[in-house]
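Report on the following structure.
Removed from the display is one protein chain of the complex; every other protein chain stays in position.
Going by the order they are written in, the chains are A and B; count residues from 1 in each one.
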Amino acid sequence: MIIDRAFALKIAFGVLLFACGAGLSAVLDNYYLQVGTTLAMLCALCWAWNIVGGYMGYPALCMISFFGIGAYAGGIAQAAGVSESLAWLIAAGVGALFALLLGVPLLRLKGHYFAVGTIASVEVLREVANNWEQLTGGAVGLNLPIHAGSPDEVGRFFYLAMLGLAFLAFLITALVDRTKFGFGLRCIRQNEQAASMVGIDVFKYKVGAFVLTGVLGAATGAIYASMVAFLEPKDAFNLIMTIEIPVMVMLGGMGTIFGPLIGGVSYVILKEFVWAYFINWHSGILGLIVVTVIYFLPVGVLGLTWRDIFKKLGASKSTRPATSDIARSTS
Amino acid sequence: MISQYIVNGLLTGGLYACLAVGFSLVWGVLNVVNMLHGSMVVLGAYFCLYGVQQLGLPLYAVAPVACVILFVFGYAIQRGLLNRVITQPILITLTLTFGLDLIVNNLIIHVFSATPQSLVTNFGTIEFAGVRVPVVRVGGMLVAVVLTLVLYWLLRHSKIGRAIIAVRMDRHAAALMGIRIPHIYALTFGIGAFMAGAAGCAMALIYPVTPMMSGVFLGKAFVICVLGGLGSVPGAIIGGLVLGVVEGLGTLTLGQQWATSVGFIMMMAVIVLFPTGIMGKKGYE
Partner (left out) sequence: MKTTTSIIAALSFAALSAAPVLAQETIKLGAPLALTGPLADAGAKSKQGYDICVSAVNDKGGVDVGGKKMKLELVEYDYQSETNRAVQIVQRLINVDKVPFLLSPYGSGDTKATAVVAERYGVPMVAAAAATKSVFDQKFQNLFGVLFPNDMITEAEVAYYKKHVPSVKRVAVLALNSLFPKAIAGEMVKSATGAGLDVVFNTTYSPDTSDFSNVLTQIKGLNPDWIYATGYTQDLILIRRQMADLGLEVKVLTMTAGPSYPEFKENVKSLAENVTTNSWWHQNANYSDNYLFGSSLKYNEAFNAKFKRDATYLEAAATAACQTLAMAIEEAKSTSADAVRKVLHEKTFNTFYGPIHYGQLGQNEVNAALVMQIQNDKLLVLAPENLKQGELQIGVPKK
């Protein structure tokens, strides 16, 4: 593990930020607690995705599979009488197992096939949840015990729980960023063959990263399930969210410690804004945001420098790739 | 009875093939997973509905116009937007088309509303040895298959078609041969959109169309494309027919509730077992 001053500062900043977040729970009213909870949830998912999608560079579109598996594992455990916190742990375990089972076959694939395989897992799981009535309650849904307490207490409890999980995801990311494991993942992103040449057990690293992502995603899902107290397949396995998460990370900066946070926060703020003002147009405007992110922030907010911005503004015409560029970089 | 299931499957499969061929071509040649494809199909269907119901024109006049409009639309999207990021990792192009899909779908809801609409025709059915075949479906399927075959022929025999195949085989070499790659890319995407429009017109005859169907169409296109091999036109036809029949047999054995998952499960199995498609190596059209 390599710790330099910049890294120590980053960690200190992150810890401070989370401490402030926790402190805010005392003053925020319930709606903002709810927004904060959603934000923490999305950031946790973003950090989780960032390990596979950012550091390792694999286009995994199965974040919601992990989330949904966790939600159902936790929900089923809770409905069977297991306590809330134990149910969350069980869900994390189930998430790990599921990630292993899904990862071993899929991580042998590359590029589009990997992306398609992961996205198909969402569809299949949703149908399984829909049809396996004895276990999941099917389309009629699954009722969980409602967390007791006044709205304020409940709101604060779930806010802090999600924030805690996001903090955990943040710490894991920081660890990944500075250890041999993270170095290996970056090598895999650059060139898998070269990575195996320098003695990295590529497949083990890939599965390891996938499982880590799975555990975090499933835990997030389990907390979410306890919070809403009612699960439906179409809600737990939501196809749009499985693409939104990568967009958020892209917005912030892939393969960085703070990228998921910046991406998650700015995306949620943009979404809230659009949603308040453009009741009939928001899905189109969200599409516009996605398109804009890809054009103007291809390496995320964190990758921006002043020079890039000037370059973009000054020479927007020359960004169109020349024929030779296309030929060079796609073959 | 089993013959009725197979005929049902083949009729549906023919439509599926038409649905997937444009998607497959774009994926194979451009290396872009076009999440916008489903909405382009729906758009084609709505153009046909608009022409026939609001303008009172006959379908055979409206359908080609709808397809051409979509061709122009596709060409413009690729030339203006996608070409600029085509060298980026697939996650970028995939999310970009996803964003475009959100925009187009929202526009469709606004312009055409979300109420189901369709062209109501009654051409009757043919009965043969206890198997019933609705004429409109045969027609839809025939048009779809004929168009697909025409596309296949054009790719092999026209100059532009050869250029597209050349780009698909080796972009590097194709560029050195003086092929204008951005133009070829845009043409390919345009052809994909044209085929989506054609599929949409066939759909308008058979299905009550809603903007929300785009997701279902896209899902089918994914499965067929993987089954038949990326970018392969005959592969799309075979993949479509296979999917149609498999869904039918899935209904028979597992029950209707599993019928749509069968396709996705099959796709995941194919991806894992044959990472280059059932046909083995990339086919050259």
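We take it that a residue touches a chain if its C-beta (ideal position, glycine included) is under 8 Å from a C-beta of that chain, and two chains touch if they have at least 3 such contacts.
The structure presented is a predicted model; accordingly, all values stated were derived computationally and were not measured.
Only one of the listed residues, B:Pro58, B:Gly124 or B:Gly178, touches the absent chain: B:Gly124. Although one chain is not drawn, the whole complex shows that of B:Val72, B:Ala114 or B:Ala269 it is B:Ala114 that touches it. Contact with the omitted chain, checked across A:Leu109, A:Val154 or A:Val207, is made by A:Val154. Contact residues of chain A toward the unshown chain are 29-32, 34-35, 38, 127, 130-131, 138-141, 143, 146, 151, 154, 228-230, 232, 234-235, 238, 240, 265-266, 269-270, 272-273, 275-277, 279-280, 282-283, 301, 304. Although one chain is not displayed, its contacts with chain B can still be listed: residues 1, 4-5, 8-9, 11-12, 106, 109, 113-118, 120, 122, 124-125, 127, 132, 134, 137, 207-208, 210-213, 215-217, 219-220, 244, 247-248, 251-252, 255-261.
Assume only the chains that are shown with their structure count from here on.
Distance between chain centres (mean CA atoms), chain A to chain B: 31 Å. Interface residues of chain B, counted against chain A in their complex, comprise 27, 31, 33, 81, 83-92, 94-96, 98-107, 110, 170-172, 174-176, 180-182, 185, 215, 219, 222, 226, 230, 257-258, 260-261, 264-265, 267-268, 271-272, 275.
Contacts from chain A toward chain B in the complex involve residues 53, 57, 59, 105-106, 108-109, 111-113, 115-117, 119-121, 123-124, 127-128, 130-131, 239, 243, 246-247, 250, 280-281, 283-284, 286-291, 294-295, 298, 319-321, 323-331.
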